[in-house]
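Let me begin by presenting the structure, written as structure tokens, before commenting on it.
For this view, one protein chain was removed and the others were kept in their places.
Chain naming follows the written order as A, B and C, and within any one chain the residues start at number 1.
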Amino acid sequence: MSTISSIRPHAVMTARFRTTRARTLALVAPLTPEDMMVQSSPEASPVKWHLAHTTWFFESFVLREFLAGYKLFHPDFAWLFNSYYQSFAAFPEKRLRASFSRPPIDQILRYRQHVEEGIDRLLESEADPEALRRIELGVNHEEQHQELLLTDTLNAFFSNPLRPAYLPESGETTGEPDTLCFVPYEGGLRQAGHNGEGFCFDNELPRHRVWLEPYALATRLVTCREFAEFIADGGYRRPELWLSAGWDAVQQNGWQAPLYWSADSSHDRTLFTLRGERSLRAMEGAPVSHVSYFEADAYARWAGHRLPTEFEWEAAAEDQPVEGNLLESGNLVPIPQFPLPFLNAVQKKAVEDPSAAQDPKSTRCSLWGDCWQWNSSAYLGYPGFKALPGSLGEYNGKFMSGQMILRGGSCVTPAAHIRATYRNFFSPETRWQFSGIRLAQ
Amino acid sequence: MSTISSIRPHAVMTARFRTTRARTLALVAPLTPEDMMVQSSPEASPVKWHLAHTTWFFESFVLREFLAGYKLFHPDFAWLFNSYYQSFAAFPEKRLRASFSRPPIDQILRYRQHVEEGIDRLLESEADPEALRRIELGVNHEEQHQELLLTDTLNAFFSNPLRPAYLPESGETTGEPDTLCFVPYEGGLRQAGHNGEGFCFDNELPRHRVWLEPYALATRLVTCREFAEFIADGGYRRPELWLSAGWDAVQQNGWQAPLYWSADSSHDRTLFTLRGERSLRAMEGAPVSHVSYFEADAYARWAGHRLPTEFEWEAAAEDQPVEGNLLESGNLVPIPQFPLPFLNAVQKKAVEDPSAAQDPKSTRCSLWGDCWQWNSSAYLGYPGFKALPGSLGEYNGKFMSGQMILRGGSCVTPAAHIRATYRNFFSPETRWQFSGIRLAQ
Amino acid sequence: MSTISSIRPHAVMTARFRTTRARTLALVAPLTPEDMMVQSSPEASPVKWHLAHTTWFFESFVLREFLAGYKLFHPDFAWLFNSYYQSFAAFPEKRLRASFSRPPIDQILRYRQHVEEGIDRLLESEADPEALRRIELGVNHEEQHQELLLTDTLNAFFSNPLRPAYLPESGETTGEPDTLCFVPYEGGLRQAGHNGEGFCFDNELPRHRVWLEPYALATRLVTCREFAEFIADGGYRRPELWLSAGWDAVQQNGWQAPLYWSADSSHDRTLFTLRGERSLRAMEGAPVSHVSYFEADAYARWAGHRLPTEFEWEAAAEDQPVEGNLLESGNLVPIPQFPLPFLNAVQKKAVEDPSAAQDPKSTRCSLWGDCWQWNSSAYLGYPGFKALPGSLGEYNGKFMSGQMILRGGSCVTPAAHIRATYRNFFSPETRWQFSGIRLAQ
Partner (left out) sequence: MSTISSIRPHAVMTARFRTTRARTLALVAPLTPEDMMVQSSPEASPVKWHLAHTTWFFESFVLREFLAGYKLFHPDFAWLFNSYYQSFAAFPEKRLRASFSRPPIDQILRYRQHVEEGIDRLLESEADPEALRRIELGVNHEEQHQELLLTDTLNAFFSNPLRPAYLPESGETTGEPDTLCFVPYEGGLRQAGHNGEGFCFDNELPRHRVWLEPYALATRLVTCREFAEFIADGGYRRPELWLSAGWDAVQQNGWQAPLYWSADSSHDRTLFTLRGERSLRAMEGAPVSHVSYFEADAYARWAGHRLPTEFEWEAAAEDQPVEGNLLESGNLVPIPQFPLPFLNAVQKKAVEDPSAAQDPKSTRCSLWGDCWQWNSSAYLGYPGFKALPGSLGEYNGKFMSGQMILRGGSCVTPAAHIRATYRNFFSPETRWQFSGIRLAQ
């Protein structure tokens, strides 16, 4: 969470709040009220619920406490759209969200407007710094749900046997990326975690020292073609490539390919995307997505490499601009990565001849976008970690068990939302996220 | 299934078809497209699916075969809206029906119209007698789904924590029914099953002889007040009252009252109905509904009685008009039953003084409506049972395992749909149906 | 349960008690204390438990009530070895029986002796007629557990990857039975249920009238060879042959053959028996065993026939002596059936030419032994059924839900234990019993 020095002026916050709220509506524009009802897996939520819950967050943690005279839009919404804040209010079982045909979408949209007017009023006044911090948290929270609503829509449309597309097919180049190379990084005693300038979540704090041995990261993500070779080589049938729990998951779930790949293993194989069904051939050069940690780990073992730790990844990303195939680029589908243009002459040399002398600081590869990258680090609190006080302390801290770290954002992540210290986390079996593979060695 | 002698003239069939189709639309009028998306339990389906599937039935089993030049509305619908006819086409897993946001409801309504025009054209021509039989089957099939869509809507609205009402509260009398009495019936060698006049399902055939010992049936269904006494007497905590499988169900599901009763056991207990939440007090005189076979059986044992067999029930109902609180009465909620007005002087005497001499033929109680009545008969084929030929043979026959018979229709059953030989059937754990208790001895 | 007229003199009862108890010990002679610990499926119990529970039955229902001064062998045994009599005492969860390493087998054998001495003392005295009835019930109860302990041992040894044999291979003839024929039976108004002479269980009462249409029964059970043809014809892959619940069972359990058949579908297929692994070829002429009701029903549909009702079976068996491959024959494995020797000239003619005039009373086929025969009747109470009073009322009545009837006994059933009115019952998915297929039409 941001420290006091990070509070932006009201005008900036107002703009950021409005832009974010407007983008959420823009993202659901292709969807019908019926589409917004679907909850196609236990991990997912209906889009309508996302629209309401992000609004509930501002109402519950900002307006109720900080806007004098604020009148709740509807008393039931205070618990109906609570996700998991046990200390705030009771909440319905997650699976029941699929039954929320009432309130209708029109009422949810009025709810959004009502709360937005409240935030506007608050921002026009001399708002409490804590209120501003909470609004900023709410904006970041809504950005997370922007990503989630797209992720959930992909799953919902995949569950529909008709396989509708969220957006029409686009004509972007597919191409074939360069050979995968590794860029070396020096280790040493490094700082990890957020430095306090600008917004961050509580789980990025405190900044602390970590010791890193020298390492190297792949210049780009593993592609669909490369992953298809793993499959063809019996990747899903060879227990020696898998963690024990991963092998159990393969057996129990019958995994034979990433999620959204057709069962057909022939050359006519297809992948389902937010732009509809695509042939694997057309996607060969794009990063493989929707793999679990177990699949990422097995692939790395098969390839003779490993996954990076979160600190290796963070140290490499620290001074790299957040650029890549993120939400703003409008693809909404992973596309082939061409890392070399990002490199200068020294870097190119390092990549082409790793043994050559090099200036490690200037050597880097593109680390952002397309797919979240599974790290070999478990999601745990940093030394001295303290959750936010009150109900907001449930935001992140209570999930520090049984999950693995992912870094780097995906093609459905807002660029403004992430940073080098940003920690995403999911259970190692998770596949419905845009999650892919960055190799390390 | 009807024999050839039962074919109604085209005009009659046309009227019956149109009336039925129109009523389906009338029943969904209070619902929004979002409401029609909800699938709140594995047993239930979204209302939108019911609208499409009933239409699919006419298209698949009538128009494709019997209307020359008929053009399918949409090629995917042929498998998308198949329920369980394995020999007809593949079909999606039932749970996926909740993901059918596309096709949108407007398209489903156009599908309905397209198919209705086809049936109209067919009925204007010299239709094959088999086509007429199939249309009649389709009408009966749609009536079953009228009941189901109301049953599923009740469940969907109960799953919504806001508990919306399908219809507004009505002001009907509640009242207290008469003391429960038993009307005696002679046994002997009786005929059971349909006699071939008019429509019937294949599972009502063939008509055959059964031997009945003398028996007696209660004049009315068990009321909510009576069932509340069973609860207060520890009914759900005394294993000796239950079948072994029933006691397991009580333990595993944590049953403490019928479905839709509030957990609160105080005098403020409520029941959820299609007309919203009602106090138990207001419903005390109405038949208890939404009990499983196991609860009906346990109640009967507690009360010192038993449930009737399907043949006892059928023999008693044979010459009784189908009248009662059925769909047409518009209540959509069980109401107190006053059986005596149905009885003549002789019958009244029999009820008031069971030991008095009586003419068994003229003694009867009201057997129809409010709630389906669990029978102590397993759902099995009659001697010489033959399923319909072809895919329609899957309609009833393949479910003859693990289910119990229910008779008599409920407040959401169309009166024209049922008859004395009509066999409904559900698994003994089922509670989402309007199912209640008729005692026998 | 027997009526008072059926009480045998004390001497007879003493002999029957001692013989039965001795046979139980003889049956476990090939087993080690370790063998007697295995509980290889939720349906099965360890043999040691069977030894103790049958003893508990006599102690709990006879000695405690009827033997003055009887001293319990061990106070804990009263609840430890209770199976499911809720009204008698608490009892451990069934799955815990596998943890009863203590009491050791030696103590169980002393428990048996202690109780046997008690029963002996009671039988030497002027015992209450009810005590005698209970002893007789206890003897019949123990006979049921003799069958169960063999059934459970087969399962236990099959679960052991080493596949030990209970008894050594024997050299009996295998042979090929005659072509399967059908013997016709007249229908009409018949009596079903026990007539009160000699012992019976409460579920065989009361004797009552049933109406039967004319029918025919196969002269022998379906053989392994015939069942292998069903498999070869895609029997397990064709949903149209199966009840819906049966097809679900096939899918969920991955059934591809009867239980204890090897997965290998080639000509080297083997069957596991109490005499170890045998080749299918050697067993081809023997009745197929260890099939569920669903498999029996699917086979019958495939063969163009059906399964008999329990009343059809009972009427046919009524005047037939209980002879066949039962426990006493010592095979403990189904063997080829040769029904014709049981028929006289008239019967043979009927079988060879079913259209010929015949005396139905004298026409019969061998109905006993080898495998229990699945009937198409659900296990329900007869009209006027009353469970025994007290805790013994839980013996049979509470299981009258979700189970199907089996008739005829098997190669592990004591001949003295069964009769024409005897009703065995199991869930339709059950396969660990010696259960086979008698066709009807």
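Here, contacts are C-beta pairs under 8 Å (C-beta built on N, C-alpha and C of every residue); 3 or more make two chains touch, one makes a residue touch a chain.
Please read all numbers here as calculations on a predicted model, not as lab measurements.
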{"item": "Missing chain: touched chains present in the view", "value": "A, C"}
{"item": "Given A:A89, A:L109, A:I231 or A:A378, the one touching the chain that is not displayed", "value": "A:A378"}
{"item": "Given C:T19, C:S159 or C:N195, the one touching the chain that is not displayed", "value": "C:S159"}
{"item": "Footprint left on subunit A by the chain that the document does not show", "value": "84, 86-87, 189, 208-211, 213, 239-240, 242-247, 293-294, 297, 309, 376-378, 380-381, 383-384, 394, 398-402, 428"}
{"item": "Those residues of subunit C which, in the complete complex, touch the missing chain", "value": "32-40, 48, 76, 79-80, 92, 96, 98-105, 156, 159-162, 164"}
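Assume only the chains that are shown with their structure count from here on.
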{"item": "Chain copies touching (subunit A, subunit B) - same or different residues, decided at half shared", "value": "same"}
{"item": "Distance between the centres, which are taken as Cα means, of subunit C and subunit B, whole angstrom", "value": "38"}
{"item": "Euclidean distance of C-alpha centroids - subunit A vs subunit C, Å", "value": "60"}
{"item": "Subunit A and subunit B: spacing of chain centres that average the CA atoms, whole Å", "value": "48"}
{"item": "Two or more partner chains touched - positions in subunit B", "value": "none"}
